[in-house]
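For this depiction, one protein chain was excluded, whereas all remaining protein chains were kept in their positions.
Lettered A and B in written order, each chain numbered from 1.
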Amino acid sequence: MPLDLVVNVTIAGVLTGLVYGLMALGLSVIFGVVRVVNFAHGEMMTIAMYAAVILFGAFKVDPFLAVLPVAAVFFALGYALQAGLINPFITRPEHSQFILLVAVATIMVNGLLIGFGPDARNLQVPYQLESWEFGKILLDKARIYAAAAALATSAALFLFFKYSLTGKAIRACADNNLGALVVGLNVKHLYALTFGLGSACVAVAGCMMILLVDVTPNLGPAYTLLAFVIVIVGGLGSMPGALLGGVLIGVSEALAGLYITPSAKSMMSFGLLILVLLFRPQGLLGRKA
Amino acid sequence: MNRRDFNKAAAVVGAASAFSPLNVLAQGARLKVGVLLPRSGVQALIGQSCQKGADIAPAVLKQIFGVDIELMNADTESNVDTARTRAERLIQEGANVLVGAFDSGHTSAIAQVAEQRGVPFVINIAAAPPITEQGYKFVFRNFPTAIDLTRNGLSLMGEIFRTTSVAPRSCVFMHVNDTFGQAMSKAIPPTLARLTELPFKILDTISYDPAAKDLTVEVSKAKAANADFLMLVCRLNDAIILRREMAKQRWNPMGIISPGSPGLYEEQYNKALGPLAEYAICNTVWYNPKSEMTKIVGAQFKKQFPKDELTFHGTNVGYTFDAVMIAADAFRRSKSADPKVLAEAIRATDIPVARRMSLGGPIKFNAKGQVEGNLSAAIQNQKGLPRVTLPAQFAESKVIFPSPDYKKS
Partner (left out) sequence: MNRRAALMLGVLLVLLVVLPHAVNAYVLSVATLILYLAYTGQAWNVMMGFAGQLSLGHSLYVGVAGYVAGALFFHYGIGPWAGLWLAIVVCVAFGLAIGFLAFRFGISGVYFALLTIAFAEFTRIGFDHLAWTGGPGGMFLKVAQRDAWDLLNFRGPPIMYYYAMLLLCALAFVVCYLLLKSRAGYYWQAIRENEEAAQALGINTFRWKMLAVALSSAMTAVSGVFFAFYYNNLFPEQIFHISRSIEIILGPIIGGVGTLFGPILGAVVLTLLSDGITEALAAMGWEIPGVKQVFYGIVLLVVVIFLPHGIWPTLARRLGLSR
């Protein structure tokens, strides 16, 4: 196996992993704080991708710029979804939450099918197919930009949660719900805020993802599953954990694809999930409960 | 009116018109065709494409055969449970014949229902061989099996190399790990051994997950094999991702040739990739561009779907229309909509080449209910549209190989 092949594949794995991590970031935030199993996560990202396509089609807005309006809208929608629909389900058993979000996901997927039809949609920006060449090493431009966006978003979130007052309040809710209520925090509002933030993250991920993948109505479920795997592997509620989980999955899948057969590379992520669940259930960077 | 009464009435009508001098059916006799396709769910894109082939059929068949076709459309929702119950429902509602269902699993389930209820089932698209190996008397398939598709696809490759006088020495074989890809990968080594005029060796075989959204590793491996051309069995979405990845990794082989699979000729592939989609070749079943039937269907398609191009639905519309046409032709000959009579009429089908839309020999069902002699064509993307380039007698344009942006690495 020539060295440049291994290096190229590993780099690609890291970059792809960062983009996966960006996608999982929103879920980590939501799941880590609100403890709701958001099984409509992938579908939300799919809607964001369609939004980016529409903005590009209508106004020629580059997805990096589209991030701002789309994320803002998603923040609002996420807030409304949590406050309006999901809030009573936090104390309900998991299977109820699950059905609630599966129903929401079904409505989203089929709404997209009705609205957009089954054709794959995409946008075409000039840098999408370009790559930087360093000898035999090729760096895909679109992936580098998306990975950079992932790091930036992750950093922003991290700083928000660590230093801002609202961020600390949210973390307090996550750590101790009862205590937060006692202290007088408006937990319902904070939960909705968190869901909004998580949704905004998903929106950013969608705008990045459309550079790499065409969008179809049923793109969501596979990404929902992947997001959960990454969040659990990386650690609940940990932003660096989501990125790390993503990179780990990306690289292990890439190397498995290289040395074994590519069609079995998804087995790596599930195998990794099983191992983490058994031996380190809090995830790599999560805190022990 | 339930099915029994309708059948009695139809029999009377049939008997009466058999003695009438004119070869037309009595007023009010129509054929109810139950169309089962996956119009929602994961197979929605192909299902809706096939549906267009059914939608244009009534107008065309009225024009050519003078028969009245009533379509009863059912959505299998890409789910075998739904396929089965919908088939039962259609028969209950009086469908005289069923057409469908694209997916081999659904088709097999519907076939069992059709056989059980004694209603003929004309399969539009489904390649799994076992479907016509069960000794069914009511199941008919005008579509090649995976074995035939592979053989035709590979021998067409030899045609391409002969016609362009280019003899690539090696290829890398990439295939999606699904029914088609797997059937191809199993069939290719023995077929290559037998078709001695195929001059190339397979340097590496890379199978990938149809749901994969990232094919960097796969393309890296394929590029590293340093082969002359890429032999690819794919689906639409991964074909697009693959082609983009090839561009990013600056890999320009002599060409991309598929021995038979969807993806490369489809509208989305051409629109999403623009100039990158050019010159990809897919050897697959298609419509016959020179046939009379195709021209008539083409005109109707333009009328009913003005914003669409028939050529993007070559396989789906060609074969779905032909399935409905086979039912209509049997109805015209039997002058009865009774399912059992229809089944016998379908068994005696003999439609000449000029009167069929899909590409192949005359439509005749063998003892197993299978049509033999369906051909594949080499479809190449030229100027954004898929064009039939081989076999020469049906060609719309000349095949271009190697691709103009071929770069020896």
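Criterion: contacts are C-beta pairs under 8 Å (C-beta built on N, C-alpha and C of every residue); 3 or more make two chains touch, one makes a residue touch a chain.
All values reported here derive from a predicted model rather than from experimental measurement.
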Any idea which chains on screen the missing one touches? A, B
Check the options A:54, A:148 or A:225 and report the residue that touches the missing chain. A:225
Going by the contact rule already stated, which one of A:90, A:267 or A:284 would touch the omitted chain in the full complex? A:267
Touch assignment to the omitted chain, from B:58, B:168, B:181 or B:386, lands on B:181
Had the left-out chain been drawn, it would touch subunit B at residues 39-40, 44, 47-48, 73, 75, 77, 80-81, 84-85, 88-89, 91-92, 104-105, 108-109, 112-113, 115-117, 128, 130-131, 134-136, 146, 177-179, 181-183, 209
Across the whole complex, list the residues on subunit A that are touched by the chain not included here. 37, 85, 88, 92-96, 98-100, 102-107, 109-111, 113-114, 217, 221, 225, 228-229, 232, 261, 263-264, 266-267, 270-271, 273-274, 277-279, 281
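The criterion applied here is as follows: only the chains that are shown with their structure count from here on.
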Could you tell me the distance, in whole angstrom, between the mean C-alpha positions of subunit A and subunit B? 38
In the complex, go through subunit A and note every residue touching subunit B. 2, 5, 8-9, 12-13, 16, 110, 113, 117-120, 122, 124, 128-131, 133, 138, 140, 212-214, 216-218, 222, 253-254, 257-258, 261-266
How about subunit B: which of its residues touch subunit A in the complex? 40-42, 44-45, 48, 177, 206-209, 211-218, 220-221, 224, 236-237, 240-241, 244, 247-250, 267-268, 272, 274, 276
